[in-house]
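Of the protein chains in this complex, one is absent; all others appear in place.
Going by the order they are written in, the chains are A and B; count residues from 1 in each one.
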Amino acid sequence: MKSFLHVSDIGDLKKALAEAAAVKADPYGWAHLGVHRTIILVFFNSSLRTRLSSQKAALNLGLDPIVLNIGKESWQLETRLGVVMDGDKSEHLREAIPVIGSYCDLIGVRAFAGLEDYAYDYAETVLQQFIDYSGRPVISLESATVHPCQAFADLITIEEYKTKPRPKVVLSWAPHPRALPQAVPNSFAEWMNAADVDFVITHPEGYELDPRFVGGARVEYDQMKAFEGADFIYAKNWSAVGAYGQILSKDPSWTVGRRQMAVTDDAFFMHCLPVRRNMIVTDEVIDSPKSLVIPEAANRVVSAQVVMKRMLESL
Amino acid sequence: MKSFLHVSDIGDLKKALAEAAAVKADPYGWAHLGVHRTIILVFFNSSLRTRLSSQKAALNLGLDPIVLNIGKESWQLETRLGVVMDGDKSEHLREAIPVIGSYCDLIGVRAFAGLEDYAYDYAETVLQQFIDYSGRPVISLESATVHPCQAFADLITIEEYKTKPRPKVVLSWAPHPRALPQAVPNSFAEWMNAADVDFVITHPEGYELDPRFVGGARVEYDQMKAFEGADFIYAKNWSAVGAYGQILSKDPSWTVGRRQMAVTDDAFFMHCLPVRRNMIVTDEVIDSPKSLVIPEAANRVVSAQVVMKRMLESL
Partner (left out) sequence: MKSFLHVSDIGDLKKALAEAAAVKADPYGWAHLGVHRTIILVFFNSSLRTRLSSQKAALNLGLDPIVLNIGKESWQLETRLGVVMDGDKSEHLREAIPVIGSYCDLIGVRAFAGLEDYAYDYAETVLQQFIDYSGRPVISLESATVHPCQAFADLITIEEYKTKPRPKVVLSWAPHPRALPQAVPNSFAEWMNAADVDFVITHPEGYELDPRFVGGARVEYDQMKAFEGADFIYAKNWSAVGAYGQILSKDPSWTVGRRQMAVTDDAFFMHCLPVRRNMIVTDEVIDSPKSLVIPEAANRVVSAQVVMKRMLESL
């Protein structure tokens, strides 16, 4: 595996899920793979779960993880080509990336969407430069348009908790005070479309996701109707794609609460975290026994470890 | 040991001191205990000694330490329950804590007192949530009211340097430009009360520590009288408990200098560091051969290692 951005990068999902189960059952079973190898985890944005779970996954594999917080402990990086660098950015990605590559065997990169320029974000401009110039396998730790380690962990979690061969999974938009990227819903949609589930997306009009991620999923604008008979509710805020990066609604009726959960088939509640309580979901729902937010976060170690393991095996 | 906050958590002090001596004599003698285990060190506040000594103690035990600086590299965390999270805090401790717990075997937490709300601070609100929700043994790396790794290191240092079976130990308030928490004097008092020493606390009126920490210690408002015949002087600033978090005095006559040390029995000088020179103590005293501030700091590795060792042995 030379990069991990899309569901297609992981190949057969049944095989990947079996590998995830094996890794979870025996986390240190492949601890020899990473010996004398290093992964650099580059963060252009804050992180809790992704940083910790990636470090832990690396340690489980015997890898030495090195964390680099760009702009906090290193230089501000220029990402545009052809400019005269007379401003506040003292280094260009064109140098920083191959240099980072020369010090490690694998690279993970967190680089959120700026939400100002659709073309720049949806070309995965920053991550693509890491792929093109580092000479190393690159993992998206949430980049401009995708968060594949999260979506893979979500799929593992659904596989563990499902009680029907083909559960109904609903991705629901929910309100949030700030404009957020589409990376999580994009990847979740991409992975659910590839998985053996009945997948529905629900959101207010104007919040349509990019068609390349919606794929063949059903879109239902009536949240209550979408939730009927659901087995898994996956809540998430995102900003608009059409009116790029805009907040079109903060409608509190979309906050996932008891009312919506009542029409599901006793559904599990999922969220990638961090979650704004009583904006995205009520305390009551997230604190209920049907909430999977913690097991889901715990599975982030498993998904990251499968990806790093595959990359190490292919070095 | 399920948590480390109070002297009672370490059990018999003679046994703990013997274990500290054994660990100091052979730092790598228990390096097998931590293999394939991880400790996450969570810092809500700055640290030098605590971070470095905890990392070193973990490495000595074969543990993988992961440092997390909250608010610098992760999200700002909400600590209040029941709120609508529409402000600048994007994650709640109720999620962050069990997530952190799911990625490690032990947790250390630094979370200073806010000094605005006595009840909130003295309930150890943040640390208690880590104990309640993480599912892991939790070490206070200085929390709102205690700094037990420091007090244990102080006791080890006194044990190493004492020349009498029952030395006189004086905890003295000293001036400081800012309002500081009571965690260090609280823990020092708690540990000295439990140890085999003649313990005296001296401070200006109004600086009385919380009764649960003062215990049966003698309190003497006259600093010079308190210092008479002392074997160990432990200087520290703290803000008032009654007028909670207030600075009631910056009286420079309390700065520990040659004048006060002259009435002691050639006492050793101790301070937890960081120390404000010529506020808490004069250059002359801290730079004298009787200053133990560096051996005391070095013993932070020993105290932390004994605590982590005990926790690993009880997993």
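Just so we're on the same page, a residue touches a chain if its C-beta (ideal position, glycine included) is under 8 Å from a C-beta of that chain, and two chains touch if they have at least 3 such contacts.
Computed from a predicted structure; not experimentally measured.
Screening A:K24, A:H92, A:K162 or A:R310 against the full complex identifies A:H92 as the residue touching the chain left out. Remark: the omitted chain is touched by one listed residue; of B:L13, B:V84 or B:V275 this is B:V275. If you put the missing chain back, the residues of subunit B touching it would be 27-28, 31, 43, 46-49, 51-53, 55-56, 59-60, 67, 69, 72, 177, 273-279, 283, 286-287, 293-294, 297-298, 301. In the full complex, subunit A contacts the hidden chain through residues 36, 38, 40, 64, 66, 68, 72-75, 78, 81-87, 90-92, 94-96, 98-100, 102-104.
FYI, only the chains that are shown with their structure count from here on.
Averaging C-alpha coordinates per chain places the centre of subunit A 39 Å away from that of subunit B.
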